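A single protein chain has been omitted from the complex, and every remaining protein chain is retained in its original position.
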Amino acid sequence: MPLDAYEPTVFELDHKGEGRIWFSEPEGTSPIDELLPDEALRSAPLDFPVVSEPEVVRHFTRLSRKNFSIDSGFYPLGSCTMKYNPKINDALSQLSGFTGLHPESGQDVSQGTLRIMVEIQQYLADLTGMAGVTLNPCAGAHGEMCGMMLIKAYHDDRGDKRSIVLAPDSSHGTNPASASMVGYQTVELKSGPDGCVDIEQLKNHLNKDVAAVMLTNPNTLGLFEKNILEIQRLAHEAGALLYYDGANLNAIAGIARPGDMGFNVVHFNLHKTFATPHGGGGPGSGPVGVCQKLLPYLPVPIISKEDGTYTITRQSEKSIGQLSTFFGNVGVVLRAYVYMRMLGLEGIRSNSYNAVLNARYMLEQLKDYIPPELDGDCMHEFVLTLKDHDRFGDLNTMAIAKNLLDRGFHAPTVYFPLIVKEAMMIEPTETESKRTLDEFVDAIKEILEEYKTNPDHVLHAPHQTPVRRLDEVTAARKPELVYTD
Amino acid sequence: MPLDAYEPTVFELDHKGEGRIWFSEPEGTSPIDELLPDEALRSAPLDFPVVSEPEVVRHFTRLSRKNFSIDSGFYPLGSCTMKYNPKINDALSQLSGFTGLHPESGQDVSQGTLRIMVEIQQYLADLTGMAGVTLNPCAGAHGEMCGMMLIKAYHDDRGDKRSIVLAPDSSHGTNPASASMVGYQTVELKSGPDGCVDIEQLKNHLNKDVAAVMLTNPNTLGLFEKNILEIQRLAHEAGALLYYDGANLNAIAGIARPGDMGFNVVHFNLHKTFATPHGGGGPGSGPVGVCQKLLPYLPVPIISKEDGTYTITRQSEKSIGQLSTFFGNVGVVLRAYVYMRMLGLEGIRSNSYNAVLNARYMLEQLKDYIPPELDGDCMHEFVLTLKDHDRFGDLNTMAIAKNLLDRGFHAPTVYFPLIVKEAMMIEPTETESKRTLDEFVDAIKEILEEYKTNPDHVLHAPHQTPVRRLDEVTAARKPELVYTD
Amino acid sequence: MDFIPHTQEEFREMLQTVGLENPNDLFRTIPEQLHNPDIPFPEPMTELEIGDLMNAAAEANRGAKMPSFLGGGAYDHYTPQAIPSLASRSEFITAYTPYQPEVSQGTLQAIFEFQTFMSRLTGMDTANASVYDGASALAEAALMACRITRKEKIAVSSSINPHYLRVMKTYLDAPGIEWVEIPCSDGVTDIEQLTSMVNDEFAACFVQNPNYFGNLEPVDQFRSAISAPKCLLGAVVYPHSLGLLKPPGEWGAEIVVGDLQSLGMPVQFGGPFAGFVSCKQKHVRQLPGRLVGRTKDADGKTGYVLTLQTREQHIRRSKATSNICTNQGLCALMATIYMSLMGPNGLRQAAEMSVRNAHLLQKRLCGIDGVNLAFDKPFFNEFVINLPMPVESFVDTARELGLLSGIRIESAESPEKDGLLVCATEKTKAVDIDFYIDVLTRILE
Partner (left out) sequence: MDFIPHTQEEFREMLQTVGLENPNDLFRTIPEQLHNPDIPFPEPMTELEIGDLMNAAAEANRGAKMPSFLGGGAYDHYTPQAIPSLASRSEFITAYTPYQPEVSQGTLQAIFEFQTFMSRLTGMDTANASVYDGASALAEAALMACRITRKEKIAVSSSINPHYLRVMKTYLDAPGIEWVEIPCSDGVTDIEQLTSMVNDEFAACFVQNPNYFGNLEPVDQFRSAISAPKCLLGAVVYPHSLGLLKPPGEWGAEIVVGDLQSLGMPVQFGGPFAGFVSCKQKHVRQLPGRLVGRTKDADGKTGYVLTLQTREQHIRRSKATSNICTNQGLCALMATIYMSLMGPNGLRQAAEMSVRNAHLLQKRLCGIDGVNLAFDKPFFNEFVINLPMPVESFVDTARELGLLSGIRIESAESPEKDGLLVCATEKTKAVDIDFYIDVLTRILE
């Protein structure tokens, strides 16, 4: 029960016996040695532990209890939109009519799921002002890669060979990494002093070799790119396409549309904006929306409605091809669909208002204690910095983060965006109460206060967590990646 | 996240606003003030808090984390059979075909549930050697009351007025309380020095006024009543009936049968022997089995199979009547059915072997450190005592219990049975591993060791729990039973 | 075996440790002749196999999928998904009664909140942590009233749910407590009869609102209609309705009982449901069942404990206020989550929509020739109709056509005067009402 108790690995629980009989022998079948050649089989028994169900259940229950989660506390991880994940989303996505459907069943007996896919494609397109949407990508980065491929296919199709993607230095790591996946070279645009794209620099970099400008908006500093319309004009004039990283869509969904801003491609993180659970790492879903002229390149399979029937199209002449084994993370899509239908446009807009208000409210309370990197109206998140050594001494972002853990909060995103020293990126989301926001603000103040009187204690936090300050250096130097007895 | 953080009551989370719109207005209906007279309605609004779903979910998630549970640790609560509750039992009992069935649907459209009820009645009867079983009682004590009523009805029917129930002083509190519910007076039989019923005393108390002898077997000291056959002979000779409290059936299910021992009534605790979860207090299920001559008195409704149809009979001439609103805790019965079918007789017998072995194994390891109240072969549980003040000093059972909590174990049942001073009643159950039993034994030894060097720390335990040593005296003296702001 | 960790090897090793050779020696204190009973029993099944069996049984419950207008003490209200999601957390489900408060604060605080909710809902001062079901709550309340007043007679209105009355009778008959039924007139308790029947020999008089027929009782008249001032007024309520209706605390009740099922639990063939008993502060020491109190711990921190345990069987044994031990705790937790989620307005909405749907349904049913409302009284979300044919055969035929049309109310006089108790909730759909009309029309043709 004490959360800091050592929990053995499941391998240490091994009884080395026979274990349970999980399946009865089917009548009328032959024994395995008559069916498969000996040399195809394992020569030594599989080295898995033998552990009873009661022990397995206790093991994973105890492990779970060592986790922080949205359901147990405030999780203001910037750029991750850790909002409340409604229970109904999970429950309805788990109906056996959905989970029991094989992906090769054929469209006429899969109309329920296909209907939902077609409808959510439409909602996502309408919300962002795009002409079409694919649900195949399994996460944001997968969507980015898909988007880059679409852009490449477009240029290639026109015989226009381009090799460069421009992205701000504040961009998320997946942006340049996704560009690389399709063979593009990323050139980083230094952010201006206002945290936004520096127009002059952009102009200098735009040329015939630029395939795309890849932006996150609001950007990772929490600011709306104020010159967005100018940027799109310049990029398009140079023959480049505009890519919109929609990870931060929660700030503006229903308020303003990337399509209206002139973007050609946008990806969604359903696991952020549309409240599907993050599962300790995934699965997510990263649909991609495109403008009219990119429609021909969308990946297959394409799901649409033709003459009243929801249809799967597996071939499309100019398509970039297939991106996932079947149709992407359909179970996640179902959850997001439930959420969107419950909210309606009204609810989605209300999310944006409240997400932004919560961030602004926290920034207002915190800015005198830890300054923001930049002035200006933040959107749904904001970035503070402890880089002022004269003011904060040895108290760095890491220390604040660990002290927050001790106080029952998850830490904000730290040391991102990379361009901000000692960065602390806070995204409260709209599902947090004023009470919680106030408690978090108080905790920060308390930590700053405590640092004055008891700096050592603060610098060595956390003290209340199951383990504290793990040795990551040795872990990377001498990686121990599997259990050995 | 720290488990000792104060969690406000849900009333303190009140926003005092409108709250969510949970239901749409049905078309074509009239407003409420046209339908119900004003004076029937609340004059002031209901004083419930307005709390959002995200907050409610977090509140109850956090509360749950403050609980100990079988899934998170060893729970050796004597007399409670806190064994692992298989997940499959819960899941299958929650199929919508079961949960969505209204109790007044009519038997022909309720055949699935009725079939299961008829079958489990048969299994329970066969396992105990009884002629018939009712599933109506909702818990063990409800079953006891039912049994007492059956006994009363039997004697009354024969014009034989009897008013006394004999029960050992080691019996569970529900035994005498249940006898009282039907107007019987309980006379306590002092247990003999061997912990069993003293035959001479029994003889002295048996007379024409004794309606029943009520026994727990194995008794609450964990011993099989060695003179059970003699007891039944004597009781029956005196015209009394024999009642079997089956709370401890896990020790002998499939091994020996109360019916074969001559008992006339037996109750089951499905929430103990048959692994249904205890839910932090309930619900349970307390079926009652009876011998042939008590069949006419069983409560209604009676569920049986007639000409291939599972049937509900609502009237029966000599029945004691109805005991619960509908059919008892059917959802619990479904879980127990799943469990019994998975185990089969083989599995049920194996449970008994392993439950007894685990207890014997622990007793063997512990007896040199804390002595058992009595020597002799224990069955599925055993009772230790710290009454030897010379040996243990101020270290009492309560202190051991609280120190166990600090070490991640639930405490055993303490100060029961009442006849044992400083009693500690340990029931490991068959679903615990040797590893866990050894760890528990080590913890006890550590506590005894630590007491030598650091008695204060031991006596003031627990130290690691969310709260520690609550003031129960003030709580009872000035009861604060509801939240007030 | 499926849920036993030991291997054969470990079993043998442990057997050795306890000094035994033969496993059967574990049972050597059991008389020889009892060993090896011959027990018929089906073969063990795998999880996969029992899953198939249970799915088939669930399918065989055809009633679970039919449009249903059944109420009568089990109501198909909407259960928000957060309830099962939270209540199924294993820390709630697989915990025992909170005997060690230090590691049971989750359960204890939830019960404390439950008590608060129930006291506010009913207008009482507190409530116990549940009893088995609504019927046993009434029975326990009757016994409680006898203890409080030291009298041994109970009066009940005959408009109370007949299942409750039957269970109460079982409980009262055994120890020999007398009870009388007050007749109804036009579907509600006959006030004049009540006045004439209930005198100061009675411990309590219980009435139900809305009553079994769905009708609203003349609640404001009860207290004054009972001429004996010491005779307690007890109320049986449908807690869901109290989102809208005046709480019994405001019309003179001192004990209130009911079933929690309507607050977030499915109808599940009648159980587990959960009963509750709420009362005024002065009667709290006579309450059956568990109570939680707020207190402080050794460090001055707020915490919760089981309290006033001297009422209970494990302390007081034969003198306890009740024999109850295991109760319906998880159901009380579900009700607590339900009330937390719904808040005052959500509960009101659910109650309102139920009433509105019921009245729409009633109007449409009674629009059919020969179908009439049995009583001329305001009703909540249930009502009784008379049909121009025997009710029993209508119910049976409708069920064959896939409709659960209602519950037959047997007339004492003749089958022709039987009524049909019909119920709607906020879940009742327009298409289901259409289907009802269709079936009824077809059968009457």
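Order as written gives the chain letters A, B and C; numbering starts at 1 within each chain.
To be clear about the criterion, a contact is a pair of C-beta atoms (placed from the backbone, for glycine too) under 8 Å apart; a residue touches a chain by one contact, two chains touch by 3 or more.
In this text the structure is predicted, and so the values were computed from the model without any measurement.
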Shown chains touched by the missing chain?
-> A, B, C
Answer key for A:168, A:254 or A:287 versus the chain not shown reads A:254
From A:283, A:296 or A:455, residue that would touch the chain that is not displayed = A:283
Chain B residues touching the omitted chain (full complex) | 1, 15-18, 20-24, 50-55, 57, 61, 86-88, 90-92
Hidden partner chain, residues of chain C it touches | 47-48, 52, 78, 80-81, 85, 89-90, 426-427, 429
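In the analysis below, only the chains that are shown with their structure count from here on.
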Among the chains, which is located farthest from chain C on the basis of C-alpha centroids?
-> A
Looking at every pair of chains, which has the largest contact count?
-> B-C
Which whole number of Å gives the spacing of the CA centres of chain B and chain C?
-> 20
What is the distance in Å between the mean C-alpha positions of chain A and chain C?
-> 46
Distance-wise, how many Å sit between the C-alpha centres of chain A and chain B, to the nearest whole number?
-> 47
Multi-chain contacts in chain B, i.e. residues touching at least two other chains, fall at 53, 57, 61, 65, 68-72, 83-84, 86, 405, 431-433, 465
Which residue numbers or ranges of chain C touch two or more of the other chains?
-> 1-6, 10, 46-47, 80, 82, 84-86, 90, 103
